[in-house]
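Got a structure for you, questions after.
One protein chain omitted, others in place.
Moving on, here comes subunit A:
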Amino acid sequence: MKKLCLFAVSALMMATALTGCGSDSKDSSKPKTAMTVAIGGDVKDLDPAKASDSISNNVLVEMYEGLFEYDKNGNLKNQLCDSYTVSDDGLVYTFKLKDAKWSDGKAITAGDFEYGIKRSATYGADAYYGHFIYDSVVGAYDLFKANASVADASNMGVKALDDKTLEIRLTARTPYFLNVLTSGVFYPAREDYAKEKESTWANKKGYPTNGPFVLDYYSAKDKVVLKKNKNYRQAKKVNLKELTFKVMSDQQAQLSAFKTGEVDLATSVPSDVATDDAYKNTLFTIDPFVINYFVTVNATGSNEALHDVRVRKALMKSVDRKSILKVLNGGKLQYELFGFIPKGIPDTKGDFRTNADKEDKYAAEDLEEAKKLLKEAGYDTKNPLKLTYKYNANQMHTDVAQVLKENWKKIGVEVELQTNETQAFFDARDNGDFELARHAMSADYMDPTAYLDMYKSIAQKTAVVNDADYDALLAQANEEADPAKRMEILHAAEKLLVADQAYVIPLFGYSDPMLLQEGISGIESNPAGHYVLAFVKVK
């Protein structure tokens, strides 16, 4: 016992002694060329072929360059692509590459792209965005189905014609193809490091990358540290020598660490900082950020009332979006959404949503019309319409649900709110086990079809929207060679989905608040949610 006590006392003394000398590791001594970013979840994967979540992807955009990346407005800008041509039938893309090097000094060749794309196509089930390749590139789908290897991919439609020329052949015209080239599955890869069907190499430092930074330390649940890549083609413009992503899953923890200066950019903080004057000078946001919050209506489910377009329209036209935004209190970071496509998706000219709203606000509130439609459908106070609305328990979703319930009460619809645990909710929604349900989607690529394709009848696990006219419009848009005409068709498809049929009830678009220390400037963000820190200046 005595020994135990003695041990305990000496251990505590040792701990206090150690703490005494630990105090000089404060942030004051931190070099100005380092930056710490707090992220809200684990960095699951650093293999571009496999990365699925926005957090991993945000680290990857600091480490890699592909052919293209999005600019501030969601338009494409060249990264390693110098120029490109498309054949008249839209099936053959030929890219000329810029002169650039990997971090170990080797030149980036078209062969690296060929290997990278073939590696992604044959990676197997875990290549999350692999469908970007299987859906369009010649031979890729069969390789995926056969669980083939890169060596089997000699007939796949990806080929390095010479060191600087890459050719990609498609099975069908894919108007948004250049957009999906921003995805990690199309990044170049080094055959001598990036092994097939395997990603452990990506989690240990020592392999070359071609972006502003290279990996220095990786621990999925703790932090990722990147170091400047001296061989990066724009290395002169990169001021940071070190960039740290620290996993901090608790929003309050991020806020506290931001206040103490332990982090420079906090990416997941309580939403009320958006309207708090104390953060006026440090509030940072990705604007526009592409996400739509909407109600999905089960138009083919067991409740046949929702098969009636008049009922769906009545529900849509009785929503007061201002009252939702007021409750959410997100300030300028939230806006009323009247169509399915949120702000930030480019049109032929300008922004898709802004252009559509100028013509017609599809889902605009019209209470009188809503009441009239509901009456026509056979519902009134004696025979009230009863519905259920499903959502996953979370403060924001609960707030929205309660406002919706009040909104719908105004036209005499009784809505029962049903909350589920998140995964159970997703499962129910996928299986069409709902009448009305909350939904929100960020876009995988900056084209209207990233959203509109969701409600193609064959794209849904259970088709809650099953409309031949809608499917036909989307198919027609894919065939259309003229980009302007194609956009017109997509506008028509959106109008059908929202204004004519009210299959979805758009509510609002938003951007999450972040906090950035004063004196830091130069973050390049885009509507896909990437915030590129390579060219940041820290005062």
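Throughout what follows, a contact is a pair of C-beta atoms (placed from the backbone, for glycine too) under 8 Å apart; a residue touches a chain by one contact, two chains touch by 3 or more; residues count from 1.
Here is the rule we use: contacts and distances are computed from a predicted model.
Comparing "ABC transporter permease subunit", "Protease HtpX homolog", "Molybdopterin-dependent oxidoreductase" or "Cell division protein FtsX" against the UniProt entry of the hidden chain yields the protein name "ABC transporter permease subunit". From the options A:160, A:247 or A:463, the residue with contact to the chain not on display is A:247. Note that of A:199, A:318 or A:449, the residue touching the chain absent from this view is A:199. Taking the complete complex into account, A:461 is the one of A:461, A:485 or A:537 that touches the chain left out. In the complete complex, the hidden chain is touched by one of A:235, A:428 or A:463, namely A:428.
Summarising the interface, subunit A meets the missing chain with residues 1-2, 5, 8-9, 11-12, 15, 18-19, 22-23, 25-26, 42, 44-45, 50, 52, 124-126, 128, 130-131, 134-135, 144-145, 198-200, 219-223, 246-250, 252-253, 256-257, 259-260, 262-263, 421-428, 430, 441, 444, 454, 461.
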